[in-house]
Every structure is written in structure tokens, then in C-alpha cells.
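What follows is a short report on a single structure.
One protein chain is absent from this view; the other protein chains keep their places.
Moving on to chain A:
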């Protein structure tokens, strides 16, 4: 231990090119102490302990060795796979609607000649409200008989679904809420990156006689691929952890009829309403692996460098 700090001291002296009193590099660990204390207590320990719990029959204290029994229970539970299906279904449609729509809005805001900032502020507003408050408002907005959405749909002659009262349409209610809440974020990220595209590209193509639409298709969109990849990856990480709004609207079981129960809601149901810590921990590890694999898959798909 003693010789190593000396060596780094010597190195730093060489780097500085000075011959001054020796400085200790230990001080840097003091700078990092708060963060690493946190990482140890709230990251490393819980992740390992969670792995241990998943291998035990546990409801809090102690517990008996269970091997992979908890994983077997989870992986053979149709309720679990149903929650995986719900999570992916909601996430997929939220993503495929919000990213293109948000990009189109961002392009319009970026090119409109006036009130740019006004639109930026307005479109981002839903994202500022807590998703829990938004879910609370949406239980009424989406009410089949008294809700304002069905009132509008009826006015323009569209069908008026039962939304949250019907397991068949409940997921779409959550998707709608997700789109409304997330679109502002997509717009802000797209706008920031749109403004980072070099104006020279546009100038050159204008000289070549390209129309605005052609520029959008052949310059803007190819230059935004990295941004779409970023949104897809962060969007999926968030979507796979969806809980708040489905808990407020459908409770831990995701009513009606488990139609909106997400994986995290399944974990919450077993961990904190049933106190089946072993099963809940196994489910969290399965979710963890799903997130990792899916993120890797997205990184590959979008050819983004880690």
C-alpha cells in the first residue's frame, strides 16, 4: 500500500514538471467518498442481497434455501408472462406513436417563424406534471360516459371505447396517457438535436435546388438517427419499469382483470402486498435480465456504440 501512492505522486510530479512538496493522491478518495458510500449501500449490497433472497424461501427474516424454485414459480406463472406481455405491448405502442409524432412536432416548431418558444413551453407542459397526478386526471378524461375524450370522439363521429372499464381497451388508455405525458420530452430532445445539425448541409442542398420536404427527408432524418436511438433506448428502459400510472389507475393487480398489470406491478403485488420476498426477488432478477438483454438488443439494432 505504501509504495503505490508514492509512485503516483512521482508520476504526477513528472506530469506537472515541477519539483514541489509531494502531494497525496489519497485526498481524491475523500472527494469520491459520498458517491461510493451511496453506491455500496444502495447499489452493490441491495443487488447482491436481492440475488440471495431470490434463492431463498423468504418472507422477511431468515428463510430456507430454495434453489431455483422461486425462478421456476415465476417463469411458469401465466400471470407473470401476462404482465410481461402488457409491459411490452404498452411500451411498443407508446414508442411507435410518440417518437415519430414528437419528431414531426419538433420539426414544425423548429421551422415555424414565430412563437417557437411558446410552443416549446406548451408541448413540454404535460411532462412537467407528475405522472401520478396525470393518471388521476386521466381516470376522468377517459371515463366512458362523462369523460371529455369520448365527448370529443362522439362529436367528430368516432367510436367511443370503454377505455379503462374494459380489459380489451384498458391498455390503450395507458398508451394514450403515456403518449400525452412523454411527447414533450421527445420534442425537447429532438429540438435540441435538430438545432445541432450543421446549417451548411442545408445551405449546400438549397443551392442544389432541393425542396424543404426533400431536405427534411434526406438531410434531417438521417442526421437524427442517433437521437431516435437514444429515445428508443431510454424510452424502453423507462417503459419496462412502468408502474406509477398503472398502480394509480388499476392498483397492484392492474385491474380490470390484470389487463394493465406491468412487471413492476407484479413484483409489487408479490413483494409488498403478499410479502413473498423470494418470488418477488426472482421476478426482479428476471426483469433485470430482460432490461439488460433488451437494451443490448436495442443498442445493436440502432448500431449505437456503448
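Convention: a contact is a pair of C-beta atoms (placed from the backbone, for glycine too) under 8 Å apart; a residue touches a chain by one contact, two chains touch by 3 or more; residues count from 1.
Everything that follows uses one rule, which is that contacts and distances are computed from a predicted model.
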The chain not rendered here carries, per UniProt and among "Sugar ABC transporter permease", "Glutamyl-tRNA(Gln) amidotransferase subunit A", "HTH iclR-type domain-containing protein" or "NADH-quinone oxidoreductase subunit E", the name "Sugar ABC transporter permease"
Would you mind spotting which of A:75, A:96 or A:112 touches the chain that isn't drawn?
A:112
Across A:88, A:202 or A:288, the one contacting the chain not displayed is A:288
Please identify, in ascending order, the residues of chain A that touch the omitted chain?
4-5, 8, 11-12, 15-16, 18, 20-21, 23, 25-32, 34-39, 41-43, 45-47, 49-50, 53, 60, 105, 108-109, 111-115, 119-126, 128-141, 143, 145-146, 148, 151, 180, 183, 185, 188-189, 191-193, 196, 212, 226-227, 230-231, 234, 237, 240-241, 243-244, 247-248, 251, 264, 267-268, 271-272, 277, 280-281, 284-285, 287-288, 291-292, 295
